[in-house]
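In what follows, a structure is listed as structure tokens, so that the remarks can point back to it.
The other protein chains are all here in position, but one chain of the complex has been omitted.
The block that comes next holds chain A.
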Amino acid sequence: MKHLTRAMLVVSALALAACSQSERFDNDVALGGTAGADGAVVPGSANDPTSPLYFQSAVGDRVLFAVDQSTLSDEARATLNAQAQWLMTNSDYTAVIEGHADEQGTREYNLALGARRANAAREYLITQGVAASRLKTVTYGKERPIEICSTESCYAKNRRAVTVLAAGAIS
């Protein structure tokens, strides 16, 4: 349910961002960016709604998948809706969506599975209005886990598609 909370935060943060600065930014998801002494937004920090740090922490840069699946959950769709909003507002950025698998699979199959996951996220962002030319995908299979234990608590976080921003046109 943590992700649902995050999705709600995203919505409120986006609403706030539209009128003033995001002073009630949630510390739990902040990645180290801080507000200035007078509460002003520090450009590039996690409370600057146009920053990649904000995208990572407040919007949510990743969606998770069930075992051996690449279908998007409701939670994943909510995160991707917010990603699409952000990408359309911040049109200078392009993105590479990385697809990953947990370690419970053979190397080649997991590469193909990671590609499916990255593509599912990309297709969804496109249906939400993001230009296809701004989105690339790459699969890492099981090569780049973020959690290293060999239990479902770690596997669940490793089965992911992560939207990684880059400034400027896609190469």
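Just so we're on the same page, contacts are C-beta pairs under 8 Å (C-beta built on N, C-alpha and C of every residue); 3 or more make two chains touch, one makes a residue touch a chain; residues count from 1.
Basically, contacts and distances are computed from a predicted model.
A.B. asks: Between "Tol-Pal system protein TolB", "Sugar phosphate isomerase", "Branched-chain amino acid ABC transporter permease" or "Formylmethanofuran--tetrahydromethanopterin formyltransferase", choose the name on the UniProt record of the chain that's been left out.
C.D. replies: Going by UniProt, the chain not displayed is called "Tol-Pal system protein TolB".
A.B. asks: Looking beyond the chains shown, say which of A:Val42, A:Ala66, A:Ala131 or A:Ile146 touches the absent one.
C.D. replies: Selected residue, touching the omitted chain: A:Ile146.
A.B. asks: Quick one: which of A:Ala95, A:Leu113, A:Val130 or A:Leu165 touches the chain that's been left out?
C.D. replies: A:Leu113
A.B. asks: Provide the residue numbers of chain A that touch the chain removed from this figure.
C.D. replies: Residues of chain A in touch with the missing chain: 70, 96, 103-109, 111-113, 115-116, 118-120, 122-123, 137-140, 143-150.
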